[in-house]
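All protein chains of the complex are present and in place, except for one that has been dropped.
Right after this comes subunit A.
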Amino acid sequence: MPTNQGSVEQTCFFSCKRNKTQMGSCCYIPSPSSSHLLATDFFSWGFKSSKLPFLQKRRFDRSQRASKICGYYGLRTPPYKLDALEPYMSLKTLEIHWGGHHRNYVEGLNKQLEKNDILYGFTMDELVKVTYNNGNPLPEFNNAAQVWNHDFFWESMQPGGGDMPKLGVLQQIEKDFGSFTNFREKFVEAALTLFGSGWVWLVLKKEERRLAVIKTSNSTCPLVWDDIPIISLDMWEHAYYLDYKNDKGKYVNVFMNHLVSWNVAMARMARAEAFVNLGEPKIPIA
């Protein structure tokens, strides 16, 4: 990877904490006024990665003959056909929610990124955290977070979903909520008491090392607090209005009974356990 070692450390602000499995090579070429990204070929498909087919070298000579950066994030398709969630979530909703809203967030994000190369080259997770800027979100945050949130949401559902979790996830839920029924009640209650637009999440809290139900407003995502989301439910009106009009209760119950993918939750928990030690080692007291 051709880098100008000495200057990389100084000019690049974000380079070092890359998630190794997801990023290809990136280097910075310092120039008089600003730092730029040059990426050699990279094509990464991580668990939650962005799709960046190629980035062209951007010239910054004083004549402003800069060629446009063509890197961008792509709109991921849900892991099922758009009509696969019928009759619980209609094809029409998927078409407009994914094809309209989600697509607009992606395109909006790419447009914003055209103007701001310092945000280039992140995975979606990283971009969300960076643009959150510790509570003073940058203008790109809204689009970035909503892209992430919707990717996560489509994957949190499956045709023939619902029912109950098994094995480790069920055990952890029972440990942290008492029973699955109790968890379900809490989740539904959170969804119904959310004021305005937002999301409801089952997250694994890193510090407390336990599962919790939380609700967030607008585009906020628990990644910014370093929690690990396991399941999410979109409570923006556009998510349910065409199918259920104002009947939020019905929508939430249908989600719990027929849509939520506990398989995905298991996979996410398994990955989360690489970052959170859930089991207390049993240390015998002499």
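Everything that follows uses one rule, which is that a contact is a pair of C-beta atoms (placed from the backbone, for glycine too) under 8 Å apart; a residue touches a chain by one contact, two chains touch by 3 or more; residues count from 1.
Note that in this section contacts and distances are computed from a predicted model.
*Asks:* One chain isn't displayed here; going by UniProt, is it "Akt interacting protein", "Short-chain specific acyl-CoA dehydrogenase, mitochondrial", "Superoxide dismutase" or "GTP cyclohydrolase 1"?
*Replies:* This omitted chain is identified in its UniProt record as "Superoxide dismutase".
*Asks:* Could you tell which one of A:Asn218, A:Asn263 or A:Asn277 touches the chain left off the display?
*Replies:* Checking each option in A:Asn218, A:Asn263 or A:Asn277, the one touching the absent chain turns out to be A:Asn218.
*Asks:* Based on the whole complex, identify which of A:Asn142, A:Ser156 or A:Gln172 touches the chain you can't see.
*Replies:* A:Asn142
*Asks:* Check the options A:Lys115, A:His238 or A:Arg271 and report the residue that touches the missing chain.
*Replies:* Among A:Lys115, A:His238 or A:Arg271, only A:His238 touches the chain that is not shown.
*Asks:* Which positions on subunit A touch the chain that was left off?
*Replies:* Considering the whole complex, subunit A reaches the absent chain at 96, 100-101, 104, 142, 195-198, 217-219, 236-238, 241-242, 245-246.
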